[in-house]
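Below are the structure tokens for one structure; questions will follow.
The complex appears here minus one protein chain, its other protein chains still in place.
Every chain is named by a letter (A and B) in the order it is written, and numbering of its residues begins at 1.
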Amino acid sequence: MKAKHKRSIFILFIMTFVSIGAYILLTNLRDNLVFFYSPSEILTKIPKADQKIRVGGMVDSNSLERRIIEDSEKKYEEISFTISDLLEIKYFGILPDLFREGQGVVAEGFFDLEDRVFNATNVLAKHDENYMPPEIEKTLDRKGIEK
Amino acid sequence: MFKFSNPKRFQELSDNVYPWINFLAFVFILIGLYYSFFNSPPDYLQGETVRIMYIHVPSAWLSLMIYSSMGICSIISLIWKHTLADIISRSCAPIGASFTLVTLITGSIWGKPTWGTWWVWDARLTSELILLFIYLGHIILSNAFDDFRKGDRNASILAIVGLINLPIIKWSVDWWNTLHQPASLTKFGAPSIDSVMLFPLIFMALGLTFLFVSILLDRIKGEIYLRKIELFKQDVN
Partner (left out) sequence: MEYFIGLLNNKVHLKYVCLAYFISFFLISGLVLLSKIRTKRFEKEHKRFENKNEGQT
């Protein structure tokens, strides 16, 4: 066998070894690699109450409510909305600019087992892969076409 | 000196095309910048921050493309012991690292107004950060030995092992839930970017690619000189 062939086999060996290793590692770490869970995943495998998790989904249209709660010292704005499919999220804080109904969102916080409400400590807007100028978006809206 | 006959011929070719590459890079980047600032609309959701995408996305493409060329050169160098392949992958690494850094920083600046955070540990962002570390590791490893051939060999093995990271970066947004959005331009299906926003993206991508080639040719020239100097020194010893 020529030295060149030996080296080729050596490289092939490295590449298969690394690929198999990466595959095993990534499939086993799947739960740690996802950035957020879907609401149904949270409702089926209910997390521990003190475990900080992230949940993501589309904000349901017409579900956003803002309520001012007054306490002896300060005013709080309680924000609540639901994400598909029907997980209620409560949040005290500032929503990102891109927060819209019908858009994706990722909330970080704790799941309340008794009220079945997700208490968010942080809300991030998730952008989708669509880019378009405002005018086109308006015409799409007028025609009622699904984006 | 016949050892360098091939790089020598390469150098002649490179000297001839170098001004043209520079010219093309300059023109395309100028057109790209014109489109991205003066002739493209804001996005319906992101508003003006969409303009950051015109530098972010081409840099990200380049960071992957440069690594692929480095990986291919490393395989060639290990099997056929081709000097030019070593020189190219050594010259690619700092350029790739810079474009990866540009990708990460511009992405972070875009993330703040869009997502509401500078950084998250999702699969796409983390794997791109790992790419930066692999580039840096490659630079350090290739310079860690007194004998540059030893450095080339070890860095090549690192580059080949690191190739596994490329599909992970590319498909991380499809394999796992990430905060980062999936690709807008795919081989199949219409692009989900409006055509007026595609112009600046394509021109910037072309311009930055030519700029990469220009820097690469320059660094290769320096690398060939450096190797000749090393050989002179070895002759003296």
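Here is the rule we use: a residue touches a chain if its C-beta (ideal position, glycine included) is under 8 Å from a C-beta of that chain, and two chains touch if they have at least 3 such contacts.
Keep in mind that what you see is a predicted model, and the values were worked out from it rather than measured.
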Remark   = Among the displayed chains, the hidden one touches B
Remark   = Out of B:V27, B:I76 or B:I105, the sole contact with the unshown chain comes from B:I105
Message = For review purposes, identify every residue of chain B that touches the missing chain, sorted by number.
response = 37-42, 47-49, 51-52, 55-56, 59, 94-95, 98, 101-102, 105-106, 109-110, 112-113, 211, 214-215, 218-219, 221-223, 225-226, 228-229, 232-233
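In the analysis below, only the chains that are shown with their structure count from here on.
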Note = Between the Cα centroids of chain A and chain B the separation in whole angstrom comes to 29
Task = Please give the residue numbers of chain A that touch chain B in the complex, ascending.
result = 4, 7-8, 10-11, 14-15, 18-19, 22, 26, 30, 33-38, 56, 95-98, 100, 103, 106, 122-137
Key: chain B residues touching chain A - in the complex, by the definition given at the top   = 41-46, 50, 53, 75, 78-80, 113-117, 120-123, 157, 160-161, 163-164, 168, 175-179, 181-184, 192-194, 196-197
